[in-house]
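Removed: one protein chain of the complex. Kept in place: all other protein chains.
To keep things simple, chains are lettered A and B as they appear, and every chain counts its residues starting from 1.
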Amino acid sequence: MTGLERLPGGLVDRNRCIAFTFDGHPYLGFPGDTLASALLANGVRMVGRSFKYHRPRGVFSAGSEEPNALVQLRRGAYREPNTRATVAELFDGLDATSQNYCGSLRFDLLAVNDLLASFLGAGFYYKTFMWPQALWERLYEPVIRASAGPGRLSGDTDPDVYDRGYLHCDLLVIGSGPAGLAAALVAGRSGARTILVDEDFVMGGRLHAETHEIDGQPGGAWAGSVVAELGALENVRLLSRTTVIGAYDHGIYGAVERKTDHLPDSKGKPRQILWRVHSRRAILCAGAIERPIAFGANDRPGVMLAGAVRTYANRYAVAPGKRVGVFTNNDDGWRTAVDLAAKGVEIAAVIDTREMAPPVDVTSVEVRMGGRITTTWGRKGLKAITLATGEKIAMDCLAVSGGWNPAVHLTCHQRGRPIWRDDIAAFVPGTGLPVGMAVAGSVNGSLSCGAALREGHDAASAIMQDLGIGLAKDALPAASDESVAVMPFWRVTESRGRAWVDLQNDVTVKDIQQAHHEGYRSVELLKRYTTLGMATDQGKTANVVALAILAEHGGRSIGDIGTTIFRPPYTPVSIAVFAGRSRGKAFRPTRLTPSHVWAEGRGGTFVEASGWLRARWYPVSGETHWRQSVDREVRLTRSGVGICDVSTLGKIDIQGEDSGTFLNKVYANGFAKLPVGRVRYGLMLREDGFVYDDGTTARLGKTHFVMTTTTANDGLVFRNLEFARQCLWPGLDVHLASATEQWAQFSVAGPRSRDLLAKIVDPPFDLANDAFPLMACGTVTVCGGAPGRLFRISFSGELGYEIAVPSRYGVSFMAALMTAGEDFDAVPYGVEALGVMRLEKGHVAGNELNGQSTAKMLNLERMISRKKDCIGNVLSQRPAMNRQDGLAMMGFRPLDRSVELTAGAHFLAMDAEDRMAADEGYMTSVAHSPELGYSIGLGFIMRGPERVGETVRAWDAVNGKDIPVEIVPPHFVDPQGNRLRG
Amino acid sequence: MIIPHPLLGPRDASEFVYLGDASLIDRPDPRAADALQQFHDYLYLRDNPAGEHRELWFHEHGDRSWLVVTRNTLTHEITAVELAKKVALERGRDR
Partner (left out) sequence: MRYSVFRILEQGLTGNRGWKPVWREPDPKPEYDILVIGGGGHGLSTAYYLATVHGQTNVAVLEKGWLGSGNVGRNTTIIRSNYLLPGNQPFYEFSMQLWEGLEQELNFNAMISQRGIINLFHSDAQRDAAVRRGNAMVLSGADAVILDQDVLRKKCPFLDFDNARFPVLGGLWQPRGGTARHDAVAWGYARGADRRGVDILQNCEVIGFDIRNGACHGVATTRGAIRAKKVAVCVAGSSGQVMELAGLRLPIESHVLQAFVSEGLKPVIPGVITYGAGHFYISQSDKGGLVFGGDIDGYNTYAQRGNLPVVENVCEGGMALMPMIGRARLLRMWGGVVDMSMDGSAFIDRTLIDGLFFNGGWCYGGFKATPASGYCYAHLIATGASHPVAAEMRLDRFASGALVDERGAGAQPNLH
């Protein structure tokens, strides 16, 4: 076959050929084909291997429920494993390969598993591979993992682009079969904002697969005209190739639209889009999924679902076999024989499990009422079947129908449980539907075309009324109510061999029986023990058959047993689409400091800090190691003047009559009496009494303060202040605004900082020590009139200032500072030098303020004013937080001054064993001090203050270090603070 | 989830930061004799019902209102949303 010899009719476009390959062999198909239909048209019957027994498998269904026909599409980084051939649209040059074998698809060495099947039954691996223990990781597991799969990732970065977006509508219609089209038509004509979604690339659902007539025309033609009308309405959005994957809270649905999967090349366009659909109402018209019957060797290529065989014949104009048999327990299965016979396909026999007169008069076709197939023949493709009577009938395709299961999945995503209906022998949506969701058509158990049209129409009409949207006058489309009578029949008890229930995971009737016998009787235990329904199809065709077998075995009803829980997504979705464009450098936004451009121009290196990129150091020519740069920056700052962008510190503007009172409540120490024009260091506690942030707050006016926070806690402090303002003390007159991004702030530090600022700050502002002493602040103008704020505060321990200007001046102001500093050899310094200087000075930073520290641990307990209330005051007094033998922050220096300390080392007494009970604390931060010429550290150690001068070990096993260190006070440089007051 | 903000209308929940039990508004009196016990209960023993829950959400990516949302923890249905400041004033909190 060339793939071009087709049945009459169908939706394929015969005017153009599509060339594609499967396992390297070239084939031809038509636009409108899926890979599965094109392969069937080319006579390719075996397309894959099952997961466990590596049995040959062929196409089983014609939709997203496919368990067998999993292939890999495309090559290289574009490789897409486990793709269902039944939903893969054919395109020019499509390159598909089969998967899950060792050797080749036709000669799979792992097919040996099939011969060993009696030893590989349900849960066999829980009972062996335990001895000897050491062999699990070394032998057993690697062997098991090697057989994992089935598909293989490329291992390369996914080269495609993905998007995410929001859609809003009055009515979301999920599924575009007769019910969905009828519903969308009502809503669309009424003017409601309507979204109609279907996973298929052609809208119309099974109308294209069947031979129904609607309003006197073929169902497919009717669907086409409705879709055309809807497409012309501005208030209707049609989304084909889009799967609604989950129903989330408050009418939000997740939907994935496949934009370029059907094209040879995405050409830079988004491959897929994740839509979050915000709907006022939704109608689920997801249809139903046919289920098979379990009988011996029912897994051979050529055994297919009866409805799928019709789909291939009617929609794709492909006969899946030359001589087709039908095995059914319901009237619907007979349609397969009727439709195929009408297209000239030979019907081998119709075997109906029911003991009754044939429901359809098909002359010239063999009929076996009450017939049961016990086994099948044909190793790599069906050749014949055998009935319980012993009769053998030759056929190369068997269309099986065990009835239809409504696709209730989305109705259960918010813990709704479906209920069993005996009359159709299937679960239908029960209570607990997602709020705003209605169901219509076969998903509601109304399996005929006429009923689907009516329900879709009526559901949408009711919703329009409910939403107060005027109904357009329109007539209900008319169609016949074809017979769908069914008599439950789950498995052929006469079958001696293995009868498959879950085709992909190779779970058989016997496995289910054995699991039940062993005690795994709850449906959830059955699933977990046998892996039933856990494959890529999530048991869409298998689960109900399994429930029936479980029910039969345990003497219970299917309804009592219930289903396992349906979870999103409805069908598997690429991980990448959930991430959209938030990956790579765009994973999270990057914040740039106001002087970033200047720092780049200066050749700075940058480091990530709480979302910001901060200059880390500025290498100059000749420097080959970062330490050289950092040491120079520290030395020049301490000897002259250094400049650092500190804009990343959080800045919160606080105004109002009660601002001082408010600050008294949110800081541990007092602020109400802070004079105007002064700055104070503040310590902030959580309500549980632990320290979580610190910073300085300046009083710019009687009712105006500016608070700084650490870079990391900017947002958190602001949130907490708003909580205090709105929820705890709503009567205070205080208002907050975040000003972090509004001000560019620079530290100007070092003995020449005043001289430098004298050239920047406009006269007549007096910078003299008496006029503007340590902890003073004021409003200034700079560079001839630009607004600025000046604070005399110092993190470095040197005479120092922080000066702020509006952010837009950041780059030019940094340049102005550097120009003004040329006479003093001003140096820009980065966060590493900042860190070294703060450590030399014994200031705490993030490593010490890690949320586990108490004020006592930081030697700051006296800052918690007991005279006033503040957040955290009461609980900071709990006994274990004030132990006299608790941890306290101290300084550390190595006895051997040439040794480099490491942060994260734990402190052990010199003679202590390496045990947790001997743990005395840990090193939080270390740095090389250019001032002292050796490595210094800060850390927490038990009873620190009373142990000054004692030697302990800084024990760092993971870095292979064990360094004797001396405990010293945590202020290494200028402990009296003379420099900063100078 | 969608939170109907009393000032701004329906807003996606991802604009908000969640805090928890709205009784965190009822901060105890630190001068009480058993203040330590009261603060312990206030901070650590919060309501955690399976059903209707009054809880605090902060519109961080919005107008920075703290809201008291009444939401069912079994169904996620939201039945009331109030400005937390209003609730706090009603409960007698002041300065």
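As a convention for this text, a residue touches a chain if its C-beta (ideal position, glycine included) is under 8 Å from a C-beta of that chain, and two chains touch if they have at least 3 such contacts.
Remember, predicted model here, so these are calculated numbers, not experimental data.
A.B. asks: Given that one chain is not shown, which residue among A:Trp222, A:Phe295, A:Tyr829 or A:Trp955 touches it?
C.D. replies: Only one listed residue reaches the unshown chain, and that is A:Trp955.
A.B. asks: Among A:Glu5, A:Asp156 or A:Asp361, single out the residue that touches the unshown chain.
C.D. replies: Residue touching the chain left out of view: A:Asp156.
A.B. asks: For the chain not shown, which residue from A:Ser266, A:Ser557, A:Thr703 or A:Thr902 touches it across the whole complex?
C.D. replies: Of the candidates A:Ser266, A:Ser557, A:Thr703 or A:Thr902, A:Thr902 is in touch with the missing chain.
A.B. asks: Consider the whole complex, including the chain that is not shown, and state which of A:Phe51, A:Trp404, A:Tyr667 or A:Phe824 touches that chain.
C.D. replies: Touches the omitted chain: A:Phe51.
A.B. asks: Could you pull out which residues of chain A are in touch with the chain that's been left out?
C.D. replies: Residue positions of chain A that touch the missing chain: 51, 78-82, 118-119, 121, 124-131, 133, 136-137, 141, 144-146, 148-158, 160, 162, 164, 246, 248-249, 252, 254, 274, 276, 413-415, 510, 514, 517-520, 522, 524-525, 528-529, 531, 535-536, 538, 565, 567-569, 572-576, 578-580, 582-588, 590, 607-609, 686-690, 692, 846-847, 850-853, 875, 878-882, 902-906, 914-916, 918-919, 922-925, 955-959.
A.B. asks: Even though one chain is hidden, which residues of chain B still touch it in the full complex?
C.D. replies: 1, 13-14, 18-21, 36-37, 40, 43-46, 48-50, 53, 55, 71, 73-76
Rule of thumb we're sticking to: only the chains that are shown with their structure count from here on.
A.B. asks: Distance-wise, how many Å sit between the C-alpha centres of chain A and chain B, to the nearest whole number?
C.D. replies: About 28 Å, centre to centre.
A.B. asks: Quick check: in the complex, which residue numbers of chain B touch chain A?
C.D. replies: These residues of chain B touch chain A: 1-2, 17, 19, 24-25, 27-28, 30-31, 35-36, 39-40, 43, 56, 58, 60, 64-66, 75-78, 83-85, 87-89, 93-95.
A.B. asks: Considering only the defined contacts, which chain A positions touch chain B in the complex?
C.D. replies: 248-252, 278, 414, 435, 658, 661, 687-688, 715, 719, 722-723, 726-732, 869, 873-875, 877-878
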